[in-house]
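In this view, the complex is presented without one of its protein chains, the others remaining in place.
Take a look at chain A:
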């Protein structure tokens, strides 16, 4: 029998957030008992990100309160944290870390996620925040005071959640975004308008249809000037203007990295049997809808993709046939803004051109249906008991 050092070097998981953790757990669940090494740039063990725009800003929350509990099956996984990845050579099957360590692999899991896009506008940098990591959120919390003048750039989920949390802390909050209504792309204009009115009722001021021209201030931001010349004073700015997949380390391998890592229906990276991708860096087709590969930045996706990708990779490593069940997760997401819950099932973003109010009133508790070619593709409930209300429609989406 060969010793372990003479056999396969094992699986390297690049990315130590939720997707990396779930990949390690699901590789064990899928029967892979060989070595697993998880590499991550952040110093922390994997933690849950949804609280970053809410509880972590509103109170003193430290890593233990948001850390994931890892399954016992991952006790022998090696973690290399605080170590960014530099490059990979998929032909030679090696990953090189920023500290020049080379890690050979027999199986590779791409789980490097996304990073916040930054505004390219001129002006000072100090006072400009993003909310992606625990450190980001704690830095923003330290700067937030009652009465702080906060300008949130971007009216997606993170921007709107940060606006709500900051308002709850007594900050003066303005939101700047190019869209006509907040959260238009995922939810459509009608529900976006309803959410805007809820924010406005609490004193948030919206500057919609506007972009940032430049930041003013000498050493730190003291305000910003919009494209129409409007000047907004600001003690701090939160940039929530979307994200960029972390794929530069895969350059030079001939991959399509135009928007994340292109995967097949079994989450293999462009059909390679020994490389899979998980989480919001993965661009994959969802057989439930169509064959168009998309990246999906929902909290549920790391867990869903890890389960399918681990089965794919574990079968390959065991020399077995890969089960061909195409990946077809039912997307789900939620948002908490003020004391209100928004719960979504399905893919409302695919049905924003045919929106029907299913229950209630846009300005009270409501349920909204999203349709594509007449078929219900997504349901969003807003207000008290939204999770249970949306759940009643989930069966119609499966």
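Basically, a residue touches a chain if its C-beta (ideal position, glycine included) is under 8 Å from a C-beta of that chain, and two chains touch if they have at least 3 such contacts; residues count from 1.
Methods note: contacts and distances are computed from a predicted model.
Hidden from the displayed complex is a chain whose UniProt protein name, among "ABC transporter ATP-binding protein", "NitT/TauT family transport system permease protein", "Ferredoxin" or "[NiFe] hydrogenase metallocenter assembly protein HypE", is "Ferredoxin".
The chain omitted from view is touched by exactly one of A:284, A:334, A:370 or A:393, namely A:334. Although one chain is not drawn, the whole complex shows that of A:83, A:139 or A:300 it is A:300 that touches it. Listed here are the chain A residues that touch the chain not shown: 22, 29, 48, 50, 68-69, 71, 299-300, 303, 332, 334, 341, 343, 385, 387-388, 391, 394.
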